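Of the protein chains in this complex, one is absent; all others appear in place.
On to chain A.
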Amino acid sequence: MEVSKPVTAQSLPKKKFELFDFFYKYGTILTILVLIGVFTAANPSFVQGHNLMNILRSISIVTIIAIGITISLSVKGFDLSVGSVASLSNAIAISMFVWFSQNTATAIFSALAAALMVGIINSVMIVKVKIPDMLLTLATMFIIQGIALTYTKGATISQNMVMPDGTFATGKISAAFEKIGQVPWIIVIMAAAVVLVHVLLNYTKHGRYMYVIGGNEEAARLSGIPVDKYKVAAYLLSAFFASIGGIVLASRVMTAEINAGTPYLMDAVAAAFIGFSVFGSGKPNAFGTLVGAILIGILQNGLVMMSVPYYSMDIVKGAVLAFALALTYYKQKK
């Protein structure tokens, strides 16, 4: 009696919502396939090798940043500051070369160090002062954006730029740094981030603990899991990956434009939320995030090919995010 009751309770709704469940699990993959079909029909060059490579390259920065968001989501946190952290890292890396003629390692490490400082501030305010994560990172998003702007004095940093005293900047960006943003390295870095975090979340004790905290923080605390430590780690990792994203961006464009990282926030959030549903995992996961980023990348690339103007792109991306959120929360309601 006891056994049969839970089993029926489990299997009944499944039958009823089979269609929804199927689309929930495989909808993202199907959409990607359908999109590829549609875009190819409209323009056969869409599936050519170099265009596919192009798409992969274009999503790598989004994916890297989204991987960081995925980690913060796994403890049921949320980090809105990733876009500005990417901007800051971008600015610091380029300025190290151009303004201060430093080597590659110094540029990368100073960018990472600045990002980790942001991560520390975020996590202390969230864990100790107990400010809701979304609000706090909204505030730090603006603070960091402001710091990045102040640091660059509101100007674009590039090689041979004119300095305030009228001379030209003499620093050069190293050849090694330039490689980071080029195929294949940019794709390798993205793949490494996805695989690393996938393994962390699914195959290690720490990943299990993070999901447990995300599922029920109080139960996790009463099970003796050091909840605060893991939340701090999640925000540090989130900032770390945002910074990697910024560094890769710096290498790809070889300049530090104003707020260069900001647009990546929305794409990354969308990718992470689309990722919830991939193969029905129902929680933030690295592989799903990659699939989400691919979906957005294909949409963007295909729409550009179909001559949709760049300024209309946000409508499409925002709609995709809303749809992914609808899917996630409708599923939870059930």
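A few comments on the model shown:
Just so it is clear, a residue touches a chain if its C-beta (ideal position, glycine included) is under 8 Å from a C-beta of that chain, and two chains touch if they have at least 3 such contacts; residues count from 1.
Following the convention adopted for this analysis, contacts and distances are computed from a predicted model.
When the unshown chain is looked up in UniProt, the name that turns up among "5-methyltetrahydrofolate--homocysteine methyltransferase", "NADH-quinone oxidoreductase subunit D", "Hydrogenase nickel incorporation protein HypA" or "Sugar ABC transporter ATP-binding protein" is "Sugar ABC transporter ATP-binding protein".
Across A:52, A:225 or A:316, the single residue that touches the chain missing here is A:225.
Within the complete assembly, A:212 is the residue of A:93, A:169, A:212 or A:320 that touches the hidden chain. By the touch criterion stated above, the residues of chain A touching the omitted chain are 2-3, 5-7, 9-10, 203-206, 208-209, 211-212, 215-216, 218-228, 282.
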